[in-house]
Each structure stands twice: as structure tokens, then as C-alpha cells.
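Each remark here refers to the structure printed beneath this line.
The complex appears here minus one protein chain, its other protein chains still in place.
Right after this comes chain A.
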Amino acid sequence: MTVIATESLSKRYPRVTALDRLNLGIAPGVTGLVGANGAGKSTLIKILLGLAPATEGSASVLGMDVRVDGARIRERVGYMPEHDCLPPDVSATEFVVHMARMSGLPPTAARERTADTLRHVGLYEERYRPIGGYSTGMKQRVKLAQALVHDPDLVFLDEPTNGLDPVGRDDMLGLIRRVHTDFGISVLVTSHLLGELERTCDHVVIIDGGKLLRSSSTADFTQATATLAVEVTDYAETPATAGSNETPANAEQPANAEHTANAEHTANAEAHEHTANSEQPARLDGAAALREALTAAGLRVAAPGSGEQTLPGAGHLVMVDAADESTYDIVRDTVVELGLGLVRMEQRRHRIAEVFQDDPQSATDPAATDSATTDPATTDPAATEPTAGPTAAGRLTESGGRDDTEGGGSHVR
């Protein structure tokens, strides 16, 4: 059974190709849709909701054709937009009740399900207060609640972690996981951060410039060697402010074009060059400094150009081999010594980047849409070490660049 299927789906605007002959087959579960700004994620959701006609190709959601069954699809799916969409002067309860009725729920059911759903997303007493006074995290929960209130079979969550601090992000990702495991609702969640979806999703689809780059299951990748992902702030002595070195969510087309152009020439671009595009030049590269210090301390640190660090928007994570418990202490002490702010440090069972580090053919093969394309045997336990040859990200941008020249410039203006 597939919940979403697209065939040669294209969407062309006068000046850009937002989607370029996309073939997808998405099974029930939690699927991550990853791509840089302007990759076409929101456009895909719009088409799947039956709200924008595709220029070419076809798509079906829950077995219904988006062109003819838009209204029926929308009765059965939920949608959480990437932007603010809440009126500040009504309470969460009033708002979600109204939205439940707009989904076709009778008045009593609308009220009951609103109370249930708000509780499930973690809103309690505050739900009677006007939304205007909510924190970003609470607003995201209201947005999620309105997408779930009618108990859909599938929800589209467009960048649900946008604007959240690391704790809020983890809570939201946990909640999204539960939407599937506890509520039995399939999820399509978009993000420009590949790293954050790895623990949440059963399956990850990466698009770039409207083209499918890879589509792989994350299930088989449980690695014995634990890897420690460390995220630090750039400024010395800056408090670990929320998401300070997250790739800006609102970086628009120019930034993206620059990013593609940069990486095209230097496949093994330094990780910090990626983020340097959109940040002040005066900024100290905290990740590089930490990497150096940790190597000096005798830890095995992944090279900056390898793995997920160069994937779109992965931020500058430092990946360390966690040999034993003492690694944590060394990392923490080093961060303190360098005077950096520690945004987070977490253990990874596997790294999603590895999923995309092998099998170069399938990277551009449109047929690589089923979950079986990933071969566990190719997962190199030493993947945390510096890798030779083109990395996933190198290929990611390489293929984008090649397609640009072939297809007459897809999304880069």
C-alpha cells in the first residue's frame, strides 16, 4: 500500500522549475522530505493537497487522484503550514473547534476531538487563553493540533521544527513520531535539516532543485559504533542560544543558488563554508576549532567534508567516535575550554548521511524510489573517519549542477 505516489510530477513556474519529473512511492509511516530552501517541498505538498495543478505528470494520495478528488483527499489528510497561520485574538480551543468543523466534524465531535487533540499535543490550561500570548513552541503545537483534529489518515507537516529551540525541536520530533506510532496516522514531514529527521522517520526522501536525489529507508541502519554529534555555537562566550547556527530557515533563493554554486566547484567544501554563506564573516568557526581540539585530545573526529556535515543545511555538527564514557567528558571539557556554547550533544545510533554515501548510480536513478535500494552491507563501520572521494553532499550538488546544464537550469535563476 502506498499513501503517496507521484509519476513524472513536474511543476513549472514562469521562471523556475519547482518540481522536475518526480517519481515517488511513499509507504505508510513517517517519511521525511528533505531539501534546501527552494527545493520544492512546499510545492509538492500544495500539489498533493489538490490546490495547485501540476504542469505535467500525475499524483495520488491515499489512492485518490489529486486532480479530480481534491476535496475528498483534503477530508482525509491534515496540513500544517510552514508559516504562521494562527489568529492571535482567539483561544486555541475556539480555533481548533472551528477548524474541526471546517473539516466536516459535527459540533459535538468537534469539541470533543479538540479537547483530546490539544491534550495529545501537550496543551493544557493555556488552551483557553488567546493564541497571541503563546510561545513559538505552543503555537507549533496548535498548528499541529488543527492538522490532527479530524483524525486524518495522513498529515503533511511543513517544517514543523521551524523556529524551535533544541528542546522544543526534540519534543516536536517525538510528538511527530507518536503521531504515527500511537495515533496510526502516516506523516510526511519536511525539513531542510537532514540530521534531525533521522531518528523520526522510517524513510527519507531527498529532493534538490525539484529533482529526486535519493529515497531510502532508515530502518536498516543501526550501527554498532556509537557516534556522538556535537553542535556548538560559533561565537566564543555566546550563550547557547536556540538554534543559533541552524541554517536560516528563511534564506531565500539567492542563498541557495550560492550554496549550489559553491559546492559545485569544491565537492569537499569545508563544512563551515556552507553556513558561512548566510552568516556574518566575522564569526569564529566554533565547529572547526572544536574539531581541532578534539583531534589533539586523541579522539576520532570525522573530517569536516564528510558525511552529513555537507548535506543541505546539516549545520556544523562535529561527529565524534564515542569509544567509551570518557568521550563525553572530554568533549564537554574541551567545549568549555574553548569558551564555546554547547547547543547539544547527542548519541547517534547511526548517521543518515551514511545511507547516502554509497551506490552512486541510484543517486540520479529516478527508479530508486523503493525502500529496498539501501544495502546494509555497504555501511562502513569506519564511516566516521575521513572518507575519500565524493561525499554524499558532493554528489548531491554535483548531480544538481549536472542537471542544471543538461536541463537548461532547473531552479537556479
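In this text, contacts are C-beta pairs under 8 Å (C-beta built on N, C-alpha and C of every residue); 3 or more make two chains touch, one makes a residue touch a chain; residues count from 1.
Just so we're on the same page, contacts and distances are computed from a predicted model.
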{"item": "Record-based protein name (UniProt) of the chain missing from this complex, from \"Rhodocoxin\", \"Glutathione import ATP-binding protein GsiA\", \"ABC transporter permease\" or \"Acyl-CoA dehydrogenase family protein\"", "value": "\"ABC transporter permease\""}
{"item": "Sole contact to the chain not displayed, among A:T31, A:S103, A:T233 or A:T334", "value": "A:S103"}
{"item": "Residue among A:E7, A:D151 or A:D321 touching the omitted chain", "value": "A:D151"}
{"item": "Positions on chain A contacted by the hidden chain, ascending", "value": "28, 42, 45-46, 49, 51-52, 71-72, 74-75, 77-79, 81, 83-90, 94, 98-99, 101-106, 109, 113, 116, 119-122, 146, 150-151, 153, 166-167, 170-171, 173-174, 177-178, 181-186, 199-200, 228, 328, 332, 342, 344-349"}
